[in-house]
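What you see is the complex with one protein chain gone and the rest in place.
All chains are identified by letter, namely A, B and C, in their written order; residue positions are counted from 1 within each chain.
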Amino acid sequence: MASHAFRPVTHHHTFAAHPPALSVAPGDTIRTHTVDAAGVDADGSRVAARGNPLTGPIRVEGAEPGDHLAVHLNAVTPNRTHGFGRASLAPGVLDPDFLAEVGAEAAHDGAAWQVDAGAGTVTLTHPSSPIEGLVLPLAPMLGCIGVAPAGGQAISTATSGPHGGNMDYRRLGGGVTVYLPVFVPGASLFVGDAHALQGDGEMSGTGVEISADVHLTVDLVEGVPIGWPRGEDDTHRFTLGNARPLDQATQHATTEMVRWLMRDHGWDAATAGLFLSQCVRYELGNMFDPAYTVACKVPHDALARVGA
Amino acid sequence: MASHAFRPVTHHHTFAAHPPALSVAPGDTIRTHTVDAAGVDADGSRVAARGNPLTGPIRVEGAEPGDHLAVHLNAVTPNRTHGFGRASLAPGVLDPDFLAEVGAEAAHDGAAWQVDAGAGTVTLTHPSSPIEGLVLPLAPMLGCIGVAPAGGQAISTATSGPHGGNMDYRRLGGGVTVYLPVFVPGASLFVGDAHALQGDGEMSGTGVEISADVHLTVDLVEGVPIGWPRGEDDTHRFTLGNARPLDQATQHATTEMVRWLMRDHGWDAATAGLFLSQCVRYELGNMFDPAYTVACKVPHDALARVGA
Amino acid sequence: MASHAFRPVTHHHTFAAHPPALSVAPGDTIRTHTVDAAGVDADGSRVAARGNPLTGPIRVEGAEPGDHLAVHLNAVTPNRTHGFGRASLAPGVLDPDFLAEVGAEAAHDGAAWQVDAGAGTVTLTHPSSPIEGLVLPLAPMLGCIGVAPAGGQAISTATSGPHGGNMDYRRLGGGVTVYLPVFVPGASLFVGDAHALQGDGEMSGTGVEISADVHLTVDLVEGVPIGWPRGEDDTHRFTLGNARPLDQATQHATTEMVRWLMRDHGWDAATAGLFLSQCVRYELGNMFDPAYTVACKVPHDALARVGA
Partner (left out) sequence: MASHAFRPVTHHHTFAAHPPALSVAPGDTIRTHTVDAAGVDADGSRVAARGNPLTGPIRVEGAEPGDHLAVHLNAVTPNRTHGFGRASLAPGVLDPDFLAEVGAEAAHDGAAWQVDAGAGTVTLTHPSSPIEGLVLPLAPMLGCIGVAPAGGQAISTATSGPHGGNMDYRRLGGGVTVYLPVFVPGASLFVGDAHALQGDGEMSGTGVEISADVHLTVDLVEGVPIGWPRGEDDTHRFTLGNARPLDQATQHATTEMVRWLMRDHGWDAATAGLFLSQCVRYELGNMFDPAYTVACKVPHDALARVGA
């Protein structure tokens, strides 16, 4: 259970089986960092092209297709004070008639945010607007986490799939465990695109974009395939479906949760349905990319009550 | 500001400008009850055909097209101890491949729940299954609330639209205010389809179905048209979009929230986008009917910080 | 087999079980007319409010829920020379990014067309634009055809459903037989919204809108329920699914075709799949209303080859 300090040099823009930048054993811990979505690091230097450049791939020794990774995000911490974003409404989340009406008026220049990790706040410093000076609670997270996909594919960091990717789900911060399918030997794990804060949907196409220190521990679960990313935090287990429309992402996430409940607890499909119909929660991740992200959630508490 | 005790006799199965069953003035309070989705009342008597029979319409004096109602749900309280539901997975929220695989196995016979309003619990008493005896917290709400739609339409209680309807959003319980557009003189307000508890999506097609006592106060906001149902509770304001796919329901709800922010706070569209991109939350209502329901939410807290 | 000359007086804007305007026996023939989408008749007089006012309802004696109608459209003939339409791109069929870019520029004032039934042409006479004078072949059809829906509903002529409605499928002109489910005693058949010509999707929200003479024969098929509108012309049988997104409309239309093939030819579902996978054609009707229309088609020719 080694501890690795990993300083990324190359930043890929696709999730793929690129040559490993670091190799770790299951149980190892890694301290690394991510550059922001525009390729700028903690010092304000542009070190990669824009478009969610990734840190990785991290090769997990012994990982084989049919296994899955358990990635414990111990901490995601912004490592500078300047965050940025778009000041606009994503065309895709507006009624077409309204969009035709407001047109280009729906976009300002970019926004700037002051990030104070000590105070736990982000403060809007630009543009000059009726909400200038808005102070919101810091809630750091990773917009991108994933592995190399199946079939020799290389998938852009501008979208997501069964391999994870740019899911922009605000729960993917410190304290969460993310489970990811393994499609290639070594898994090829990547992280990137940290946000100091982000609303559901990442609906302007950005959160508060920032570089971050990332502390994670990687475990391997052998011989248990999963179909879509899964996770757990203090209160819930969840599954993530990535597709369009949201209905299809919901179908993927729900089916993955049903499979999880059936396998782990020995339930049949109807029992899973009976349980979920009263207990399930849904949340939205990214609604800006070619694929949207839906989380299907179940409270640990309710599972505990049935001895599951 | 009269107080009305209203005992419904006729139960409609469409939202339409039916003859008023009660007429109230703005500011009046009404104590009434709803029968369950199968038409059964507090005494276990079937008093209406199945399919979400409604209580109403309540005519609001002076309400005209272009106004909107503010319906304060003071309390929604189950008025018997027996709740029921389906024990199945809704075909529409599963991957088609999985559905073809499990087929009819995804459904049990119906479920029965014991509802204890004093203890604040619902307990699964049937079917015999691995989760028999599951105890969950009571969280009563109205599956149906709405008004007569525009254009002389009569819309089934099995779906929803700009007029509200069968939205199955779990926040629509005691303590919430629901705003509804007025399309016809008198508005024709209806309530029905109470649930003692319901997961997001009402994904088996039922919550814990029950009859309930409903205590509500109706106000009228004259000359302010709204496009979709809106609401407020202690922590958030929200808008409700009803359509398929979820993407379109999201577009309706988001656009309605943007219009609300623009009108009430004098913001332009880009300011609304900048605010929402960091603060918005989405939740899902019904995902079983022909139209699905999406809630777009904004915390009062964040609005208060910008003096809005 | 009587022949009725029916001059409509009242024009409804919902498909519902309104009082019959005409009562016919199965096998009867009706000569009537429809006013245009704006309520204007052959003489240029506005006789009804805009929004697809209907001719009907026609009560079909003996029709009961579980039967279906066979409506033979013998002829649909424009009865004046002036047609009109919008000159715009429907926001819903454009990429949101493109829409935000072109905004309100995507709409001109209305268009005017000269309709020459003798020559079989429509000619663009307004607005002045690079395509002024465009001559296209006349292809008259009914935008609206349908019956009273189930459950006491009254559904706007601005949308569609299992009862038919505003489907805007360009094949619904002279020579086609349309099959419609019966949901209420007497069926309550309506026609309206004729177009001298229309592209797929009715993608500006209009075809060449015009009043028309309609000649139709109504038959009743007792005891054979159907789920969605069906039809036949010289070359194909087809089914019509009405929903959003197009994927769901496609699911309805395909399932209805599979049921038709299974029932009429005694096939199992896999045989229907094998046949359709090589023979099926899809076409699009309305893509402008709340519900979209998809046609699933099978050539008579291919069915004849398997003795079906």
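Going forward, a residue touches a chain if its C-beta (ideal position, glycine included) is under 8 Å from a C-beta of that chain, and two chains touch if they have at least 3 such contacts.
For clarity, every value in this text was computed on a predicted model and none was experimentally measured.
The hidden chain makes contact, of the residues B:101, B:222, B:264 or B:301, with B:101. Checked against the full complex, the one of C:160, C:177, C:204 or C:242 touching the unshown chain is C:204. In the full complex, chain B touches the omitted chain through residues 90-92, 94, 96-97, 99-104, 106, 245.
Within chain A, the residues in touch with the undisplayed chain are 13-14, 16, 51, 151-156, 158, 243-245, 247-248, 290. Mapped onto chain C, the interface with the missing chain covers residues 85-90, 92-96, 98, 102, 105-108, 111, 122, 124, 127, 129-131, 133-136, 197-204, 206-208, 244-247, 250-252, 254-255, 258-259, 265-284, 287, 292, 302, 305-306, 308.
Criterion: only the chains that are shown with their structure count from here on.
The chain occupying the central position, as judged from C-alpha centroids, is B.
Interface residue usage between chain A and chain C, two copies of one sequence, is largely shared: over half of the residue numbers at the contact are used by both copies. Put simply, the C-alpha centre of chain A and that of chain C have 46 angstrom between them. Annotation for chain A: residues touching 2 or more other chains are 90, 92, 94, 96, 102, 106-107, 245.
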